[in-house]
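Apart from one protein chain that is not included, each protein chain of the complex appears where it belongs.
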Amino acid sequence: MSKALNTFTNGLLRENPTFGLVLGMCPTLATTTSAINGMSMGLATLFVLVCSNVVISLLRNLIPDKVHIPAYIVVIASFVTMVQLLMQAYLPAIYETLGLFIPLIVVNCIVLGRAEAFAAKNNAGLSALDGLGMGLGFTLSLTVLGAVRELLGSGMCFNMPVFPENYGMLIFVLAPGAFIALAYLMALIQKLMKK
Amino acid sequence: MVYLLIIISAIFVNNIVFSQFLGICPFLGVSKKIDTAAGMGAAVTFVLTLATVVTYLLQHFVLIPFHVEFLQTILFILVIAALVQMIEIVLKKISPSLYQALGVFLPLITTNCCILGVAILVGDGTWAGKVPGAEANLLQGTIYAFATAVGFAVALILFAGIREQLAMNKIPKAMQGTPIALLTAGLLAMAFMGFSGVV
Partner (left out) sequence: MKRLESNLTNMVLSLTVVALAAAALLGGLYVVTAEPIAKQKQEKQQAAIISVLPAVEGLTIGEPETLDGMTLYKAFAGETWEGTAVEVAENGFGGTFKVMVGFDKEGNVVNYEVLEHQETPGLGDHMTSWFKTDKNRQSVIGKSPETTKFVVSKDGGDVDAITAATISSRAFLRAVEKAYAAYKSGEVQAVSGASILQQEAPAAGSGTEADTEGAEQQPINDTQL
C-alpha cells in the first residue's frame, strides 16, 4: 500500500514534471495564458499519460526490446489522436485554444519518459497510479502558472475579475511573461524545497 | 519578395522558441556551450527541412486523397522517427565527419517538438496565415521550415552565448540552474517582441 501511495505522490510533489524534472516545457509555457487553458492542457496530458502507461505496462513483455520505442510511440500517438478526435467533437472551443499543442503531446518528454522509466518495468496498477500522479502534478503546475499569469496579466483568476484589467501587466500574458513567471515560481519552489 | 517575408517572419518575428514555444526542451538542455548549441542548431536545420518535405508529400499524396487526415499525428511522428534513424545511418556511411559533429544530437531530435510542430503547421498550411501573401505550397513551406530552423539555431546560439557569460557570475542560490536560464530566455523573448509587426 505504501508503495502505491509513494508512486502516486512521487509525481505530484517530489518529481513534479515541471518543477522537479523540468520536462514538457513547451506546453507549460505556451498554453498557460490563463488558469483554465493550463488546466485543460494538463488534463489532456493526464489522460494520455494514464492510458499509455497502462497499455504499455500490459504489453511490456510482448514487445521485443529492439522495437520498443516505435511500439511505444504508436501507442502514445493513438491515444493522442483519440484525445484530438474527442475534443474536436465535444469540446471544440478548448481544442481551438490549445491548437497545435494537443497533437504535440506525442513528443512531450513526460509521456515517453514515464513509459520508458516506469511502465516498462512495473505492473498495470502501479503504472496507472504513476501516470495519475505525474499527470496531476503536471496539471497542478500548469494551473498554478496559468493562474499567476492570468492574475498578473489581466487581473482575473479563472475568468473572475479580481482587479480592473487596466492595472494588468500585459507582458505576463505575452511570450516573455511565460518565461519570467515560470522562472520566479521555480526559484520560489527551489527555495522552499531546500529548507 | 514573399520569400524574403517568409524568412524574416520565421527567423525573427515569429521565432519558434521565443514566440511559438516550440523546441524549448533542447533550448534549455543543450545551451550551456556555444559549440554544442551550434551543432544542435545545424542538426535541427537539417532534419527539420527534410522532415517537412517528406511529411508535406505524405499529407498531400496519402492522407488527403484517402481521407484519413485524422491519422496525421501518428503517421508524422513515425515518419520523423524513421527519418532520424535513416539520417543517422546514412551520415555514418557517407560523411563520418558530419556524423561526428551532428551524431550525438540526432537521437534527441525525434522528441524535439519543433520538428513535429512545424511538420503539422506546413502539412495543414496554417503557417501561411502569419505571412501576408504567402501560399501554403511545397516550395514556400520548405523555405518556411528551413527559416524556422535557422530561427531556432539563432535563438539557441544567442542563448548559449549569454549562458556562458552567466556561468561566471554569482547568482542567488534559489535562482541557480533553470530559473536563471528561464529568466534570460524571458528577456531575450522581450527583445524579439520588438520585431513584431515588421512583416
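Order of writing sets the labels: A and B. Residues in every chain begin at 1.
As a convention for this text, a contact is a pair of C-beta atoms (placed from the backbone, for glycine too) under 8 Å apart; a residue touches a chain by one contact, two chains touch by 3 or more.
Model, not experiment: these values are computed from the prediction.
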Per the touch definition above, residue among A:94, A:124 or A:174 touching the missing chain: A:174
Touching residue (missing chain; options A:75, A:140 or A:186): A:75
Subunit B, residues in touch with the chain not shown (by the definition above): 70-71, 74, 129-132, 196-197
Residues of subunit A in contact with the chain not shown: 33, 59-67, 70-71, 74-75, 77-78, 81-82, 85-86, 88-90, 92, 153-154, 168, 170, 173-174
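Please note the rule applied: only the chains that are shown with their structure count from here on.
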Subunit A and subunit B: spacing of chain centres that average the CA atoms, whole Å: 22
Contacting residues of subunit A [partner subunit B, same complex]: 22-26, 29-30, 69-70, 73-74, 77-78, 80-81, 84-85, 100, 103-104, 106-109, 112, 171, 174-180, 182-184, 186-188, 190-191, 194
Parts of subunit B lying in touch with subunit A, wherever the complex brings them together: 18-25, 28, 70-74, 77-78, 81, 110-113, 115-117, 120-121, 172-183, 185-187, 189-190, 192-193
